[in-house]
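Complex shown without one protein chain; remaining protein chains in place.
In order of appearance the chains are A, B and C, and numbering begins at 1 in each one.
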Amino acid sequence: MSRSKVLSLSEAMVRVKSGTRLMTGDFVGAAEPAKCLEWLVDNKIGNLTLITCTPGMTGGFGKGHLYANGLVSELISSHVATTNESSEAYLSGALMVRQLYPMGTWAEKVRAGAVGIGGVLIPVGVGILDQPGLFPDLEEPKQKVTVGGKEYFVEEALRAEVSIIKGWRADPLGNVEFRYTSGQNQRDIAMAGDYAIVEVNEIVPVGTIPPDRVGCPGVFIDAVVQGYSLEDQHRRYRDHWIKLGRLQPIAEGATP
Amino acid sequence: MSRSKVLSLSEAMVRVKSGTRLMTGDFVGAAEPAKCLEWLVDNKIGNLTLITCTPGMTGGFGKGHLYANGLVSELISSHVATTNESSEAYLSGALMVRQLYPMGTWAEKVRAGAVGIGGVLIPVGVGILDQPGLFPDLEEPKQKVTVGGKEYFVEEALRAEVSIIKGWRADPLGNVEFRYTSGQNQRDIAMAGDYAIVEVNEIVPVGTIPPDRVGCPGVFIDAVVQGYSLEDQHRRYRDHWIKLGRLQPIAEGATP
Amino acid sequence: MTSPSIAAMSPREIIARRCAQEVKDGEVVNLGFGIPTLTSNYLPKGMSVIFHAENGCFGFGAKPGTLEADSDITNAGTEPITLLPGAAIMDMITSFGAMRNGFIDITVLGALEVDQEGNLANWATKRNGKWWPGPGGAMDLCYGTKKVIAALQHTDKSGDSKVKRRTNLPLTGRRCTKVIVTDKAVFDVLPEGGLLLREALPGLSADDIRAITEADFTVADDFRPMNFDLA
Partner (left out) sequence: MTSPSIAAMSPREIIARRCAQEVKDGEVVNLGFGIPTLTSNYLPKGMSVIFHAENGCFGFGAKPGTLEADSDITNAGTEPITLLPGAAIMDMITSFGAMRNGFIDITVLGALEVDQEGNLANWATKRNGKWWPGPGGAMDLCYGTKKVIAALQHTDKSGDSKVKRRTNLPLTGRRCTKVIVTDKAVFDVLPEGGLLLREALPGLSADDIRAITEADFTVADDFRPMNFDLA
């Protein structure tokens, strides 16, 4: 029999140490592995290199606390300012960003790391992102190659020591099901990490998730941890959306 | 209102002409667009360049009829002999194969064509597939690039003039749902074609397919055509599997 | 919806209303954040378009009520959305593949500056000596979308034209802009470069536009005032 991959939060998260190259799943804060991020803050795991689509959602939410607490030393992403916390860390010089990638390029680089290829040839931004001086912290100019008469960036695969993704539910084999837009590139992120943790709303017995509803096969997952319930997750996001003015406050007397 | 993409077989297939660069979805004959392939044979559309994972399933099934009828002049694939028909055409010199790709490389090249990147850096087969003389019909040696100290093939994106895929059911917007292992890389193939046809077992009203069960968004599809019913499809495959000895014949008196 | 006169409209509303006129029935549409998002409020009733969200969705609808908001149904700006019949979820890499590969018909993007070659700049200004804040998905949109609409106020707070001869900011897209919509004017970007003034705010002449515009432009034969069907 296969051993269960269900671990406690700290059993799994102990893999993330000071200086770890970490990749997390989310899209501007949607479908973030919330409990795992809280664990990093609670345990003050710092000096992280964070590979993530964008810094996250602003206003004191999820990943934002990592920057606010000075835990991220380098960011590999498409943006520096989707959270005020990351923006301040970047502008103050506390957060190193060697270069910024178009989001689609970032996602292809992660996928390349996920599927064992060396990289991809990206046409987006050629003639723009290779302008001398644009990214002064880059040690070498961006590599280019010409194929079929057109110039492309050679964008190298991105991999991490630990990947943390967020799913809806998972079974002890590590099979993960996602709800709606929360799938994002979570499976790629899991595959691109030497050690892959999934945080889920619910842990279910093997056989619960129909084979064609598995969004990330368990073979790609090393640890399954229990996150917020779906109901609590909805409440967290609704509360934050109300705070940011993206949703109307719930009227007095209404049942939340 | 968006116009319905449902077309008759010949309304859609008229896009495939003598000499068309054609890509078809299937995996060694599984989940082939059967009616579309029959149309090509019936209408003797020849001189095709066929981009496909493998030639198909042997023994007079689906794509095999294309080679048997001399309709394919060039094959871009991972194999020449999953059908006897393609094997004979290749060995007789009637079927041009410039080079053979590892199947994973072939799939990445199609995906590169699907997602608008120039190509991918593939480590598989370096030092093997670039041996001089291995593929005498290759006009130029395979392009290589070194990234992070490792050598990779620069594998260019593959695209087609027409792509034909096979789904379970589709709605008039072109949204396609797949059953189990039939999804393969069908969505990539649709995206990699200038004109994309999906043949399905069933055409259903918009709203029938849950958004997270859509395997190929309708935005990538130009034409939806009615194929065999699912029941007839099962019967076709079971009959052929019995013929090939992959399944036991049904005992006399049993209900097929 | 109330139907204010143009004179009573904010610059943002003018831009959003005019951008809405660029969208055709049945198109696949991606709206950037800010003013572009407002565009969806002004599409004609009965028009059916497919809204695209970069994170992986075609066919989303209006914002849900607070208690209906599902935290796993969001757009690229982490706002709750709803899914219309016929919507399709896809993974992020497929979504960006669609963007690069020309499956998005039209996008409306906010801009810091545009220029008369159709160059669009919206991801980077210098802060503390660093480029800030980053491209997100905007470069992918500019690269692949069939029709890129730049939506911006005509002048900055000092009254300087944001429609430039040549922008010196890092670009989001090179020669990608097809139409420039400001609160004062509408320009087409000609295929070989150069601007064609198509419309101006009612009451403004072509010379009035020239006076507030750094870029060179020619004036269309059918130059006319912006017109919103406010009936």
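The definition used in the following text is that contacts are C-beta pairs under 8 Å (C-beta built on N, C-alpha and C of every residue); 3 or more make two chains touch, one makes a residue touch a chain.
Here the structure is a predicted model, which is why all the values come from computation and not from measurement.
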Not-displayed chain touches, in the whole complex, chains A, B
Have a look at A:Val14, A:Ala94 or A:Val206 and name the one touching the chain we're not showing.
A:Val206
Among the options A:Leu95, A:Ile117 or A:Leu247, the absent chain makes contact with A:Ile117
Note that chain B touches the chain not displayed via residues 27-31, 53-54, 57, 77-82, 87, 90-93, 100-105, 107-108, 111, 123-125, 127-128, 131, 134-135, 168, 178-185, 187-188, 233-234, 236-238, 241-242, 246-250, 254-256
Under the stated touch rule, tell me which residues of chain A contact the chain that is not displayed.
1-3, 114-117, 171, 173, 175, 187, 191, 206-207, 211-212, 214, 217-220
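Here, only the chains that are shown with their structure count from here on.
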By the contact definition above, name the pair with the higher C-beta contact count: B-C or A-C.
A-C
Longest centre-to-centre distance from chain B, chain (CA-based):
C
Cα-centroid distance, chain B relative to chain C, in whole angstrom:
38
Distance in whole angstrom between the CA centres of chain A and chain C is 28
What are the residue numbers in chain B that touch two or more other chains?
115-117, 211-212
What are the residue numbers in chain C that touch two or more other chains?
57, 83, 89, 93, 96-97, 99-100, 144
